[in-house]
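First comes the structure, then the notes that go with it.
Removed from the display is one protein chain of the complex; every other protein chain stays in position.
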Amino acid sequence: MTATSSPRHLLATDEWPDEAIFRVLERAHGLKRSPGGAELAGKVLGMVFFDPSLRTRASFEVAMLRHGGHAITLEPGRGVWGFEHRKGVVMDAAAAEHIVEAARVLGRYVDTLGVRAFPAGPDLETAFADPIVRGFAEHAGVPVINFESARRHPCQGLADAMTLQERLGPRPAGRRFVLAWTWHPNPLPTAVPVSAAIAAARLGMEVTIAHPEGWELHPEDLQAIDAVAGRNGGAMVVTHDLDEAVAGADVVYAKSWGSLRLFGAPDAERAARAAHRGWRIDGARMRSTRNGRGIFMHCLPVRRNVVATDEVLDGPWSVVVDQAENRLHVQRAVLLEVLG
Amino acid sequence: MTATSSPRHLLATDEWPDEAIFRVLERAHGLKRSPGGAELAGKVLGMVFFDPSLRTRASFEVAMLRHGGHAITLEPGRGVWGFEHRKGVVMDAAAAEHIVEAARVLGRYVDTLGVRAFPAGPDLETAFADPIVRGFAEHAGVPVINFESARRHPCQGLADAMTLQERLGPRPAGRRFVLAWTWHPNPLPTAVPVSAAIAAARLGMEVTIAHPEGWELHPEDLQAIDAVAGRNGGAMVVTHDLDEAVAGADVVYAKSWGSLRLFGAPDAERAARAAHRGWRIDGARMRSTRNGRGIFMHCLPVRRNVVATDEVLDGPWSVVVDQAENRLHVQRAVLLEVLG
Partner (left out) sequence: MTATSSPRHLLATDEWPDEAIFRVLERAHGLKRSPGGAELAGKVLGMVFFDPSLRTRASFEVAMLRHGGHAITLEPGRGVWGFEHRKGVVMDAAAAEHIVEAARVLGRYVDTLGVRAFPAGPDLETAFADPIVRGFAEHAGVPVINFESARRHPCQGLADAMTLQERLGPRPAGRRFVLAWTWHPNPLPTAVPVSAAIAAARLGMEVTIAHPEGWELHPEDLQAIDAVAGRNGGAMVVTHDLDEAVAGADVVYAKSWGSLRLFGAPDAERAARAAHRGWRIDGARMRSTRNGRGIFMHCLPVRRNVVATDEVLDGPWSVVVDQAENRLHVQRAVLLEVLG
């Protein structure tokens, strides 16, 4: 990721210094035990959704309300290509507005902006430049929070880190975190798995990324995970053997994502992944974790009996609802950090 | 209806004890004369709309605001089948999320949930089990209010009861309430007419249900109306003669609904109902009510000159706008009951 964003934005947790992340996490644990106050009275968060959201929208709206502020929802609703982001273009096609004006104007109305824009574009390079979220950050004049872009989902990553701390302690150095690719009917973005791996790496965990050959994460993202691990005493390895990976693990984080080699070709991607339906977390795999008591994580929504079985999701391993709840508390902490 | 719901939910008024209903109604009359206060400060209502809403959304949002709380709107937006509700299913088709996770997570964010889900499903039995609304009630961990399901629309029923009390007194025992089926271009759900009949039955009224042969309400719902009438001194009869029904009536509640025999076959239903276009409330029918001064009710939206004529809707009989306003006040009372 380029380092163009000013520190007050939250575009990617790996762009924030370690101490800022640990400060936010500590604050989030405290907030979870407190109903909130009037810290954000008079403040307004503008939430711009180029793509749909249920959890993010609800949890941010409640986060603002719990501290006396308000969130407003803006759904351009025409998909990301209703907005132009390229410089110098003659706008005589579908896009009726440029990101420059949209960001500048919304920045005059609200105190901070959240922006969600999934990967879109003619090619991987364009999509992976996160032009919408970074365009808002460049032009809005107020702090911008990434509500999930092609590359990162920082609030999910923070919630994952908080949940790991709740279960394993504040610095579970050396514990084994497995990011486990799973089969899914559709090719999904890589923002969540990358952000989760960064979260575990930050806590000094040994991160194993398990996926079939051909489903490699983006090299720049692997470097980012590795860099965060390196400076926090953790490590990162990649494997293509799911059973070996989960055996003895402390944490199994299930997540499907699409092959970047087949970006923009979803039908070919689906055909290629058809062979990998066995990549699914079931009770047997969870029983093979450390003492049979590893933690099962997922960002939700989760397809039952596809990504993980009912036995896992309803069993003692699962912390997925805690993860989702913690979205609320880390976001309260982020908002207080950014707006306070 | 099964009795699985805990008392703090409001899924169906007939599942609440009579004294709770009368307490809510009394409170609603008082609230109508009061702007509100800070009773719900810090409280958040999450409104989940699987189907669209104008009146329900606006009136619940204002209800929370009038008492210092807030409502947030969540529109899964993909229709009810975007969510899975069956147990044990392999979720490799369209549904990306199970109701179990959606309910558990939203229950961590808000203090109470409202859920609207119209009848949907491969067959009447599935649709009439109200799986979405009851699934939320089972898993959310917070009180769930039915914002209209296949079977019930309890808030409309309470507003109907309040409006009846305003016009006829707190216990209009023995007065004649006619639920009058009317023609309409589309087959509509039966939640509203059943809920209205329960409301009148609760007040001890003599309930006449008039509809063409073939448009019978569900036997379980007829039993529910009859049971409420029985324990409150009222009665229930069914007729296929609209003119006879409205003659001398105190109240004519117009409402169209679809034939349950033709559930899931809307084209066949429309063909069958074509013969019944004369089932419409006009001035002549209202003049045949008791002293020509019967009350005309409808839940809105109403198709003018189809369900009822302009003369009726703009005449002295109509209380439809009061009914709609009373939605606000009964909902304020319900929220104070459930969250207070």
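So that you can tell them apart, the chains are marked A and B in the order they are listed, and the count of residues begins at 1 in each.
Following the convention adopted for this analysis, a contact is a pair of C-beta atoms (placed from the backbone, for glycine too) under 8 Å apart; a residue touches a chain by one contact, two chains touch by 3 or more.
Everything numeric in this text was worked out from a predicted model, so none of it was measured.
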Please pick, from A:Val44, A:Leu222 or A:Ala247, the residue that touches the omitted chain in the full complex.
A:Val44
Absent-chain contact - pick from B:Ala20, B:Val62, B:Leu222 or B:Val238:
B:Val62
Which one, B:Pro52, B:Gly174 or B:Gly278, makes contact with the chain that was left out?
B:Pro52
Footprint of the hidden chain on chain B, which residues?
35-36, 52, 54-55, 57-59, 61-62, 65-66, 185, 300-306, 310, 313, 320-321, 324-325, 328
Which positions on chain A touch the chain that was left off?
42, 44, 46, 70, 72, 74, 76-77, 84, 87-93, 95-98, 100-102, 104-106, 108-110
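Note that only the chains that are shown with their structure count from here on.
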Angular offset of chain A relative to chain B [C-alpha, multiple of 5 degrees]:
120
Please report how many Å separate the Cα centroid of chain A from that of chain B, as a whole number.
40
